[in-house]
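Only a single protein chain was left out; the remaining protein chains are all shown in position.
Going by the order they are written in, the chains are A and B; count residues from 1 in each one.
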Amino acid sequence: MSSSARTIPFRRRRAAASARGSFRARVIADFRRNRYVYLMLAPVIAYYVIFHYGPMYGAIIAFKDFSPAQGILGSPWIGLQNFQDFFGSVYIIRLIRNTLAINVLDIIFGFPAPIVLALLLNELTSQHFKRWVQTITYLPHFMSLVVVVGIMIDFLARGGLINSVLGIVGIQSTAFIQESNWYWILYVGSSIWQSVGWSSIIYLAAIANVDPALYEAAVVDGANRWRQMWHITLPGIMPMIVTLLILRVGMMMSVGYEKTILLYNPSTYDTADVISSYVYRKGVLGMDYGFSAAVGLFNSVINFAFLFAANRLSRRANQMSLW
Amino acid sequence: MRNDVTRRAFLRLAGFGSVALALTACQTAAPSAVPTSAPASAAAAASGAATGAEPLTLPIVSQPLTLPYWAPMSTNVAASMKSYGEIACYVELEKRTGIHLDFQHPPLQQEQDQFNLLVASGKYPDVIEFDWLHSYAGGPSKAIKDGVIIRLNDLIDKYAPNYKKVLSDHPDWRKQVVTDEGDIYVFPFLRSDPVLLTFTGPVIRQDWLDKVSLKVPNTLDEWHTMLKAFKDENANGQGSTLPFSPWFSSIPGGWNAWYGAGAFLEHAFIGAWGITMGFYQVNGTVMYGALQPEFQEFTKLMRAWFAEGLIDPDFPSTDQASFDAKVTSGRLGSMVALDGNGIGKYMGLVKDPTFKLVGAPYPVLKAGDKPVLGQRDFNYPGGGSAAISSQNKHVTESIKELDYAYSDDGHILFNFGIQGESYTLESGKPTYTDKLMRDPQLPPAQAMSRYIRGNFNGPFVQDAGYIMQYYQLQAQKDALQTWLAPSDERQMPPVTPTQDESRRFASIMNDVNSKFQEVFTKVVNGSEPMDTMTGLPAQLKQIGIDDAIKIQQAALDRYNKRQ
Partner (left out) sequence: MLITAYPLLYVVFASLSEPSSIVAYRGALLKPLGLTMDAYTRVLQNPMIAIGYRNTLFYVVAGTALNISLTCLGAYALSRRNVMFKRPILLLIIWTLFFNGGLSPTFLLVGQTLHMADTVWALIVPTAVNTINLIILKTAFESVPVSLEEAARIDGANDFTILFRVVLPLSLPALSVVVLFYAVAHWNSYFQALIYIQSRDLYPLQLVLREILITSNVESMTTSVSSADTFEIGQTIKYATIVVATLPILLIYPFLQRYFVKGALLGAIKE
């Protein structure tokens, strides 16, 4: 036995040891093999520990009646009171529904849009034209929300541009900004307009990474451009799409308050009011940081649950996952 | 984290204590090394106990002294200066008192966040100027209890004779400025005269009135006639006339931060019934407008006006830019606006000489009635008030420095500036010079702020003389007089709920306001029937409006008991 043990190559022996061996043995093997990897990770981990986990104790203000002077540790503890205040609101159902609705619509329509745009842009032959289109589509990303919403309100007013155009075709003018039914469309639509160009950049980069040899092979096989797109490009960028989709689902409870505050008004509260805008109004009234922290914590927990679920689904379905 | 800070603060204090001891020990050896303000305050304390407040003598210190002073910067000043230290009145102040104020300004529009961070950091500059009444979580009493600022009553008795006199001459001001426990916590910004407290009211296109041959309306019926005439006779000569819009950007924050019904928030129209859109009080009893039967009548009327096309249908969703466009392009016939940033602004913007605005009285129900509610602020609005922090090592000097502004000379300095430069005396009245009123590059508001603080705020008493000169148009002066008419005794004074009360109140009111705004808007513009409004009081009670009223009542009771 011992003689044959000596003739087994070193690596095989160690692998066997790791497989059946102690945790400690495996860790040591791992560190040996991946020492540079861990070296590379060191500064990154340090960053996260210092700047993200260091301040994380601040999350407990969700359970406190926070007062800046008393500090985080000194403020009185009120347990779940903040959460009760939040869930006790008459509007809680509506707020959650609106938040989810806007995000679901944004995912259904807003997520594929940049992908489609990137694929179409990829088909353009004229580099010059391609550059122009790209520039024009990503510029809106840089316009401040105040200006964008200001323009929207102006265009959508009863005497505004949109209604004038509709008037030409004989349609009666509607005050779109005041119609609850229109709000989701306006919100999501303008978000897509503002972000589609910028978001498509990452997909363009992913497309550029697809091996051209595959295309050449496909051409030889007689595939036209559509089939190439379907069978080569799309699968080629699928890892990026899945990754970004999972991350997007992980923001299901987050709708920004800035745009909401600018775009809504009492006529549209029932579809426009989201969790963040409600909390914002309360902040203006009562300067209750514990309350906003509590709602934020609730949102984060739900978001994380969504992310976790999406990740697991993805792993089952196509063996791709975030971790 | 907090313990670290307190420990450090304690160590600092202890360290300072030992240094002070060492210095006094050395006093016999080198008397000039010790700041002479120390023995002066010791003597003052002795004399203070015996004789009451000592008169303020200048200079306050004989050795230069620097006091860190945190204050938000007004945008008027920021336009041309980097620090309050550059303002002429502060340059002169330093010459007179010998104390240098080291100003620290947070970035514009970040004041609340920066203030909170400042408080959280545990390191307080000597003087902190802010709206202690509204913007400290828990209220001013808590600020004292938390050890951020100090109680000033005894110190004022000893070292601030001018401020003390202002408070004793005006007990109604004193009532606004103290906490429920009677603590004085700031050197406040005080507006002295009613003309400084009223600056908003109904405004109508005078030329349109002329065109339809009507006089300025007084009663609601007269308003109705006028608005109908505007609409029917197309008073602006084009299509698309908007007779009236209730949109008004009242100061953001507070309990009703929505602009679509801004006009009503300033008590126009609804005030005719003696109620408001929020809380008000009748002889010490707190009431809430939307619960009253009069509110139903008010809504009915507005709804009828809307149906007749007399109210701008876009009123819930206008923003400042669109509203301004409606006014300056000549579509809007009447509104509620500010005297300065409304009448002044629009008349300046529109070059057409026929464009004339006139301030109209707050409408009443029947002819001969006197208006009960209009717009009137309280003498103590909260902002621009200086508190002494608990870490101030030169309390006596700080008190004296701040007290100066309330003396006669200080009053002139802060409101009018320097004689010969920023003002001259004309028939005994300080009159601003052309440097302020006719600067070639800066508008008056900004030019004034290079010399004085009287046109925005600060720890001093604002003089009426400022506003009467600032309103350069006759229309502005007239509007002011018109809007002074309402008696305004029903308004809620600046009460201070406790921190627990505030939290509960904010919770309830967030929902109440949301429901109220929604129902009101939809009933007025016709998307919901009147029944929804009649059902509103019951819904509000369900949300808890009665508890909110109780909280306000408790706060009002405590306020009324203040000495």
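Criterion: a residue touches a chain if its C-beta (ideal position, glycine included) is under 8 Å from a C-beta of that chain, and two chains touch if they have at least 3 such contacts.
All values derive from a computational prediction rather than experimental measurement.
Counted over the whole complex, the shown chains touched by the missing one are A, B. Among A:L80, A:I108, A:L124 or A:L139, only A:L139 touches the chain left out of the display.
For the chain left out of this panel, the touching residue among B:Q281, B:N457 or B:Q552 is B:N457.
The chain not shown here is touched by just one of A:I93, A:I168 or A:A213, and that residue is A:A213. Touching the chain that is not shown, out of B:A120, B:A475, B:M492 or B:A506: B:A120 (per the contact rule at the top).
For the options B:Q446, B:Q499 or B:S514, the residue in contact with the chain missing from this view is B:Q446. In the full complex, subunit B makes contact with the omitted chain through residues 1, 5, 74-76, 78-79, 82, 104, 107-110, 113-114, 116-117, 120-121, 189, 199-200, 251, 321-322, 324-326, 328-329, 338-341, 344-351, 381, 383-384, 443-446, 455-457, 467, 470.
Touch with the hidden chain on the side of subunit A covers residues 26-27, 30, 33-34, 36-38, 40-41, 43-45, 47-48, 50-59, 61, 68, 72, 131, 133-140, 142-144, 147-148, 151, 154-155, 157, 159-161, 164, 193, 197, 201-202, 204-206, 208-213, 239-240, 243-244, 247, 250, 289, 293, 296-297, 300-301, 303-304, 307, 322-323.
In this section, only the chains that are shown with their structure count from here on.
Between subunit A and subunit B the centroid-to-centroid distance comes to 42 Å (mean Cα coordinates, whole Å).
For subunit B in complex with subunit A, the residues that touch the partner chain are 1-3, 5, 112, 116-117, 119-120, 122, 135, 137-138, 142-143, 146-148, 240, 252-253, 255, 257-258, 260, 313-314, 316-319, 321-322, 499, 502-503, 505-507, 509-511, 513-515, 517-518, 520-522, 525, 527, 542-543. On subunit A, the positions that touch subunit B within their shared complex are 65-74, 85, 88-91, 150, 153-154, 157-159, 175, 177-178, 265-267, 269-270, 273, 278, 281-282, 284-289, 291.
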